[in-house]
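The complex appears here without one of its protein chains, the remainder shown in place.
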Amino acid sequence: MKKPALPRQNGSAQKKSLSSLLAVVLFLVFFILALCANIIAPHDPWERFDPYLPPSVEHWLGTNDLGHDILSELIYGSRVSLLVGLGAAVLATAIGLCVGLFAGYYKGVTDEILMGITDVFLMIPRIPLIILLAAFLKPSFWIIALVIGFLWWTSTARVVRSKSLQVSEMNFVLSSKCLGFSDKHIIFTDIFPNIIQIVIPKFMLTVAAAMITEASLSFLGLGDPSMKSWGMMINFAFTKGGLINALWWWFIPPGLCIMFFVYSVVLLGYSLEEKEQAVLGIS
Amino acid sequence: MSCLHIKHLTVTFETLMGTVVAVDDVSFDHESKETLALVGETGCGKSVIASSILKLLPDNANLSGEILYGDKDLLRLSERELADIRGQEISIIFQNPTLALNPVYRIGDQISELFRVHKRASSKKSKAYATSLLGRMGFKDPEHAFHMYPSQFSEGMNQRVLIALALALHPKIIIADEPTKGLDDQLKEEILKELMKIKEEKESSLFLITHDFDAARNIADRVALMYCGQIVEIALSPDFFDEPFHPYARGLLKSLPSHDFAPIPGASPSMISPPEGCRFHPRCAERLEVCSHEMPEPIKKSGRIIRCFLYR
Partner (left out) sequence: MKKIARYLLALFIIISINFFIPRLMPGDPITNLMGEDYIVSQESIDALKAELGLDKPLLVQYVTYWGDVIRLDLGHSFHFHTEVSQIIASKLFWTTALVGLSILFGTLFGAILGALSGWGKNDPKNKTLTTFFLWIYCTPPFFLSLVVLYVFAFKIGIFPLRGFYETGTFTDIAKHFFLPVLVLSLSLASRNYMIMRGSIIQEKGKLYILYARAKGLLNRGILFRHAFKNASLPLITLVALDIGFIISGALFVEIVFSMNGMGTLIFDALLARDYPVLQGIFLIITIMVVVANFLADIVYGIIDPRVREQR
């Protein structure tokens, strides 16, 4: 009769926290780079040196066609990724939270309508739509963040809805209802705190998706021309012969930066969500 | 003649809370063609014994001892050799039939699978076998039942399917792990009757695990009583129910609604840190001084096996 529910631990608890630590450190490094770019960067990213310089002591990652120092560009570029990623994710999570909470709490017709809208949004080909919008808008980075935020809330809404459906059936919520608290009060003081632990990992994944989307848009040349992002650096390298001339220091580092930053965010998200961690089993 | 010897079987689980000793030094024989009922409270380890016989325990289980089937020790067979025995020579019926069947395959396909795996039968032949089997299990339209999915059947119907599966290949031993749990009384009786009828027909032996004393009394030849991972008494069914030896057995029978309805004082002990000495002594009305610090060994006494100092 004894069927222990707890699986055997592989004795990797230490390893687990080690790689979560790695994710935190990586994230903090990028965060500090973005915050203190003007202090850390060796040069002004718009300052011109000799073009096409390979990596050297003077320029660790060489220079591009205009003679800009690539390392400095990279350090400044982290600002765009961070701003767009966090900005879009905050907006998307806010929308997803509201839609999910209301749908899950009020149920019935409200639920039907809100989830109907979510289903439609889920089917919109998001990247093509953003390309279309960006083509019309000639955007700045905060418009990009806004558009991404408005399109990336659907999966958060779904997760929040199913969780708040569960929570709103629990006794303490039912008793709050009986005591005559307002719906608003119940949603924000009783249900919301129980949902936050599933929202945070979702938030991190949205940050990752937004960063990849921003990079992709910039790669198409649709980024904010006033702030050179990593995606845009790759776009310049690609369209101005960096690839053909094998100037690897021009397009590989920004791509690696995107990968590492996204990796740290995704891993952070997973390690915040115990269940997902078990599913991934690597962290 | 006995077909299954279990010798000093011990099963432990490593968990985060500590080591759980689910089965502690259990030995018994299972005779061919007999019905042996293993009874005990929920959580005493009886299902673990059932799963150990077919080695169906999760990875965190440690087994020791021997389970002899013919000249083979089931605990030391390879996975491939075990697979040949499972379902064909020893079959098992679980307590949640609807969960035991795969929801996305048709009932008929799940029965046919047995013939295809063990007999390498063609799909046409195994389908014919499966349909006739469904007919024998009391499905009025076996063709129709073949094409149904588990979710379209009631719990009772699915249990019939599981019984059909368990008996399909004429196994030597059928293990039934609480086959009637959760069913209503009438269905319980029908299912058990069906089980017994076919068991007699195929000349199989039945190892019934149950917490239902009435069921055990009605169909079992012998009864084994378990308490906290140990078997405390094994006796012929009439003897056991007329005059139980072990104080725990006496207490249990008295607690039945049909008797005095008087519960045994105290609660079942923890399986992680069981009491020292006799496991039952903290709740025992007839305990001796020795009971609290020495573990009684199983002894033979007037045709029974008993683990109690009163009969030393």
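Note that the chains take the letters A and B in the order they are written out, and that residue 1 is the start of every chain.
Note that in this section a residue touches a chain if its C-beta (ideal position, glycine included) is under 8 Å from a C-beta of that chain, and two chains touch if they have at least 3 such contacts.
These figures come from a predicted structure and were not determined experimentally.
Of the options A:Val84, A:Leu114, A:Ala208 or A:Met232, the residue whose C-beta touches the omitted chain is A:Ala208.
When you scan B:Val11, B:Ile92, B:Leu195 or B:Cys291 for touch with the missing chain, the hit is B:Ile92. Within chain B, the residues in touch with the undisplayed chain are 54, 56, 79-80, 83-88, 91-92, 94, 96, 99-105, 113-114, 117-118, 149, 151-152, 165. The chain not shown here touches chain A at positions 10, 12, 116, 119-120, 122-129, 131-133, 135-137, 208, 212, 215-216, 219-222, 231, 234, 238, 243, 246, 248, 251-252, 255, 258-259, 262-263, 266-267, 276, 278-282.
The rule is short, and it goes like this: only the chains that are shown with their structure count from here on.
The distance from the centre of chain A to the centre of chain B, each centre being the mean of the chain's C-alpha atoms, comes to 53 Å.
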